[in-house]
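The complex is shown incomplete by one protein chain, all other protein chains being positioned as in the whole.
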Amino acid sequence: MAEKEKNEFVKQVAEKKYEFGFTTDVQTDIIEKGLNEDVVRLISHKKGEPEWLLDFRLKAYEYWSHLKQPTWGHVHLPEIDYQAISYYADPLAKKPKNKEIDPELEKTFDKLGIPLEERLALSGTAVDAIMDSVSVKTTFKEKLREKGIIFCSIGEAVKEHSDLVKEYLGSVVPYRDNYFAALNSAVFSDGSFVYIPKGVRCPMELSSYFRINARNTGQFERTLIVAEDDSYVSYLEGCTAPMRDENQLHAAIVEIIVKDNAEVKYSTVQNWYPGDEQGKGGVLNLVTKRGDLRGVNSKLSWTQVETGSAITWKYPSCILRGDNAVAEFYSVAVTNHYQEADTGTKMIHMGKNTKSTIISKGISAGHSQNSYRGLVRATPHADNARNYSSCDSLLLGSNCGAHTFPYMDIHNDTAVVEHEATTSKISEDQLFYCNQRGIPTEQAVGLIVNGYAKEVLNKLPMEFAVEAQKLLSVSLEGTVG
Amino acid sequence: MLEVRNLHAEIAGKEILRGIDLTVNDGEIHAIMGPNGSGKSTLSAVLTGNPLYTVTEGEAVFNGQNLLEMKPEDRARAGLFLSFQYPVEIPGVSMTNFMRAAINAKREYEGREPLNAADFLKLMREKRKLVDLDSKLAHRSVNEGFSGGEKKRNEIFQMAMLEPTLSILDETDSGLDVDAMRIVADGVNKMHTAKTSAIVITHYERLLDMIKPNLVHVLYKGRIVKTSGPELAKEIEQHGYDWIKEEADARYDD
Partner (left out) sequence: MNSEQQYIDLYNEASGMLKRHAAEALNAVRDRAFADFKAQGFPTRKVERYKYTDIPALFAPDYGLNLNRLEIPLNPYDTFKCDVPNLSTSLYFVVNDSFYNKMLPQAGLPEGVIVDSLGHVATQKPGLIAEYYARIADTREDAVTALNTMFAQDGLFVYVPKHVKIDRAIQVINILRADVDLMVNRRVLIVMEQGAEAKFLFCDHAADNRKFLSTQVIEAYVAENASLELNCLEETHLKNTRLSNVYIEQQANSRVNHNVITLHNGVTRNRLDLVLKGEGAECHCNGCVVADKEQHVDNNTLIDHQAPHCTSNELYKYVLDDNAVGAFAGRVLVRQEAQKTISQETNQNLCATKTAHMYTQPMLEIYADDVKCAHGSTVGQLNDAAMFYMQQRGISKKEAKLLLEFAFINEVIDKMELEPLRDRLHHLVEKRFRGELDKCEGCDLCK
């Protein structure tokens, strides 16, 4: 490719616009900025929570208040002013009479391609739509209930299924886990709760859609999934946010419990607002996701397509406790402009004959930094543990960075652990070949990048795969048309 | 030489051999044929003690010794040789070091002095000619970078070096052209004496034209369902296995 054209292309990539950056004009009940014990009590009160949960929050707050914001990771996390953020925003507070949902909200989700009316829903998908701190609506709840499946907001679950929530909340990610986990445990708002009873195969995809709307608020969602023996569920998560000049904080926790012979698939398409071309604004996405494969023959698979957020700090992990447990992590992370992503996974092998696979594809453009960070550990009891990791990075342009930081701690002589990584750019031969067949460069890049990410995209449920593919092309193709 | 009685064996809980009876006398060559998946390679693996397989029933006596109780290396030292269907590549271990370790292990087992370097190299040269193996191969790592034909010839070369009393050739002909097969067969024939025996596992009659068997057995679903003279191989070449399968399926109710 001619140097001039190459620069042109890189420029185009760098000029790509975020298409979900609008805001919703809805009356929102926002509590005052700042964080202290009273705020924690207020959130708990507003949500009408039982005493045990308030205790949990207060303990987490107490612990958090003694911690310092972590500095590790290949990201430049700004000093966050935790007192300048509002910890609760409820867009439902002032809904019009006789209406279940404010039409403005419904319009917003329509615009995002998430219809809240069941008749319009994507085939076979139930949605829990969450804006700011509150679940707006959960579809197909009744239909799922017939099978004994619980799918609702976590706020509702605390009221209706208190024992279940109490048993599992914090059992995979304790509030002492890390700084942001402690913060989330203190102030978490809404999120989804999923419970699949023994022997049940969930008949539809369950999905949560997260939207940050209100200004100067943080979103602290909490998701809890429990799959009982011999059950199966596939869960999807999507997210967007409006364009704001300041950083918005998103610190979530996802906990998954997988019992004997159960299988959980968790897919994420993360498209939070990444900030503008100068790196101004954007969501700080600081997430703790972890699955506990407690059961024998349990299976958990994380698939993520990460295109948004100014800073991503996220390591969906698996604790392979049960014998023969199988865990997978498939990731595509795209960074552009001044985005920074530090993402990967942890595979902690504890049971015998456990197996994990890690496939990570990083794509960096603009001035962005994209890092894979992962840990594979085989404990002394994890006989015959197997891991295969493959981490590839693709660089578009010469102002970005692609990094790989794998950690392997092996304490068992029967474990076999393999890691390989490569870094490359799109070959000029490939581009020329496409050009010669009449495909313009930017489209060719889109094609090649999609091909590069295919191994991961193929793991997504169909409807999501299409969306993700589109997102990848849009993220990188630049201003085509 | 070899007495196998009612041998049953399984891999990962799946029964593959379901009662094999086989007697091989001194100086005899036996051919074992049979459709894919009938258990031919399992039989060779079990006789040589591959740890992946578990014997669940039966016995195998080799020159008066209970084969099944012996470690794989002791079976080899006692004179049992397997020419692998898929010879294993061992990067970093040179053929020379490998063969010297094997020869001297056998000599030690027999209570003999280890071979000195000069005599060993002389022996290597001598035996290499038998299968027309390039001297360069001796300096390479075991089977690494060898072509399919070279790997098979290397197996026969090792057989010549170790002078076994009973050799099992597990599909040594697969993947070989006629010339290579001729070289392999000549090598085997030259080594054959009234005191040594061989079990030739093959799909094709062609090899049996070059290595003349005394008896041909057909293995099917883990049992020897037919035993006859060399003419059986010709019949199979012409008519396939279906007629034997039908007979066998009628006899055994599984």
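Letters are used for the chains, namely A and B, taken in the order the chains are written, and counting of residues starts over at 1 for each.
Everything that follows uses one rule, which is that contacts are C-beta pairs under 8 Å (C-beta built on N, C-alpha and C of every residue); 3 or more make two chains touch, one makes a residue touch a chain.
Quantities reported herein were computed from a predicted structural model and do not represent experimental measurements.
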item	value
Which of A:L395, A:L431 or A:A468 contacts the chain that the document leaves out	A:L395
Options B:A102, B:L123 or B:M191, residue touching the unrepresented chain	B:A102
Residue among A:A186, A:V417 or A:L457 that touches the chain left out of view	A:V417
Absent chain, residues of chain A that touch it	74, 378, 380, 393, 395-425
Positions on chain B contacted by the hidden chain, ascending	48-52, 71-73, 75-77, 81-82, 84, 87-93, 97-98, 101-102, 105-106, 109, 141-142, 158, 162
